[in-house]
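These notes concern the structure reproduced below.
For this depiction, one protein chain was excluded, whereas all remaining protein chains were kept in their positions.
Chains: A and B, in written order; residue numbering restarts at 1 for each.
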Amino acid sequence: MERIFERLEKVRMVSPLVHHITNYVTVSNCASITKYFGGSPVMADAKEEVADMVNLASSLVLNIGTLNNMQIESMKIAGIAANKKGIPVILDVCGAGATKYRTQMCKELLETFKVSVIKGNFSEIATIAGLNVQTKGVDSGKVAADKCELAKTLAANIKAVVVITGAEDVISDGTNTYSVKNGVPVMGAIVGTGCMASSVIGTFCAVEKDYALAAASALVCYEIAAENAEKTSDGSGTFIGSLFDKILMLSEISVNKMKRISKI
Amino acid sequence: MERIFERLEKVRMVSPLVHHITNYVTVSNCASITKYFGGSPVMADAKEEVADMVNLASSLVLNIGTLNNMQIESMKIAGIAANKKGIPVILDVCGAGATKYRTQMCKELLETFKVSVIKGNFSEIATIAGLNVQTKGVDSGKVAADKCELAKTLAANIKAVVVITGAEDVISDGTNTYSVKNGVPVMGAIVGTGCMASSVIGTFCAVEKDYALAAASALVCYEIAAENAEKTSDGSGTFIGSLFDKILMLSEISVNKMKRISKI
Partner (left out) sequence: MERIFERLEKVRMVSPLVHHITNYVTVSNCASITKYFGGSPVMADAKEEVADMVNLASSLVLNIGTLNNMQIESMKIAGIAANKKGIPVILDVCGAGATKYRTQMCKELLETFKVSVIKGNFSEIATIAGLNVQTKGVDSGKVAADKCELAKTLAANIKAVVVITGAEDVISDGTNTYSVKNGVPVMGAIVGTGCMASSVIGTFCAVEKDYALAAASALVCYEIAAENAEKTSDGSGTFIGSLFDKILMLSEISVNKMKRISKI
């Protein structure tokens, strides 16, 4: 647990290339946050080049926020190339459950290549696990089931790290399960905080082979920066700018003092 | 007229899902402003899922800013689904008149499904009405004709609410016509303020069946927030962030005191 800041330092030192195939709504902030954390973002989704781009990259982040058939085809090619190269694939199942198409395409992606980390809010992950929940757009639904149990079970089933985000994040690889309680409520009121979380996870997974620990470390750092941003930003309209600044200022002292992570 | 703040309160309470098929230039700010007003934005444009997404939504916002044939096909499917479900459809005819293709696609959309609110600047709306004016890109042209007359006539012809934005906004359903004089000139100097206006209109129409009143109320609230943002922002570069903050702070007192709306 003490090694969280070490991982951030490694990201800053290595500056891994993080290839994204993502939605056109939050893509700019996803690129920015990757760069503020020390990674080198690249966004490219033409099927003619994604395999080549993966060959330059240290991790691949896929986000289905504004999916379409062409993008899904490119995701498959990129995912297969990432598997062949042995770099981690992060899949943000943004809006899974909202439409049959979205749920079906997630299934196809998971059948086509091996995902290292699958990330969503409770209702999205429950959809992937085959539970019958209601996803309202891309916002989080609520069901009575247990977050931790869901993460563990799905992780064991699909042999991938499962990240369920929320006020408390749960990260599990089926064996080890972490709870992260950093972050601030305003993040839920701002467009793109979920997509950015996946970019940060992808950036950390590029330098740390224990993907559950990498994802948990990523969320701790991201959410501590968000806590610091909330203290200084004038309001939520300028929150993301403040967040970017606070990411640059993350230090070993602040991360160690503020981290709220536990093994469960 | 006194009910403007009530409508904002209803948006905040209901948090309607507002489905957008929109351009990739201002999409991020459109999603954000919908959320700051209290709505729940979703952006999705694959033809395979737009009908399903409409079935979850309370209103549909279409914006042709970066249109292409695939997107137009999705807009048609979504528009038909919205008509069937009985939810309002807002069409922002962004750049109509600039190219033959843009004008023709607007015509096709209007022939394929019923639009509840059509919104543009003077030259864009005049184009839709069949007047011969010059649209310079997506910026507003100027002709001598009468804004109010144009809005009324087109509204009666196409049986939809017509919104003509500008220093003075005119909103008409053919019977009732409103003038809104809130807002600040800096809005005209910032990319995306027009597109965001359509998102706000879509958010208000989701909770108020009188679409002319809904659109007028939306513009009053949006533009009062803009007035407040101008007072506190350091410059136009940070205006949108300030605008988002001021939207959250809109109160019954400020809206009632500052509103500049009249029936004409």
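Methods note: a residue touches a chain if its C-beta (ideal position, glycine included) is under 8 Å from a C-beta of that chain, and two chains touch if they have at least 3 such contacts.
Remember, it's a predicted structure, so these values are computed and weren't measured experimentally.
Within the full complex, the residue among A:Y36, A:Y178 or A:Y211 touching the omitted chain is A:Y36. Checked against the full complex, the candidates B:S15, B:S28, B:N83 or B:T127 give a single residue touching the omitted chain, namely B:S28.
Only one of A:I4, A:L17 or A:V161 touches the chain withheld from this view, namely A:L17. Contact with the omitted chain, checked across A:V14, A:A44, A:I80 or A:A189, is made by A:A44.
The chain not displayed touches subunit A at residues 17, 19, 24, 27-28, 31-32, 35-36, 40-46, 48-49, 52-53, 56-57, 70, 238, 240-246, 248.
By the touch rule set out above, subunit B reaches the unshown chain at residues 23-26, 28-29, 65-69, 95, 98-102, 136-139, 189-192, 234-238, 241.
To be clear about the criterion, only the chains that are shown with their structure count from here on.
If each chain is reduced to the centroid of its CA atoms, subunit A and subunit B end up 33 Å from each other.
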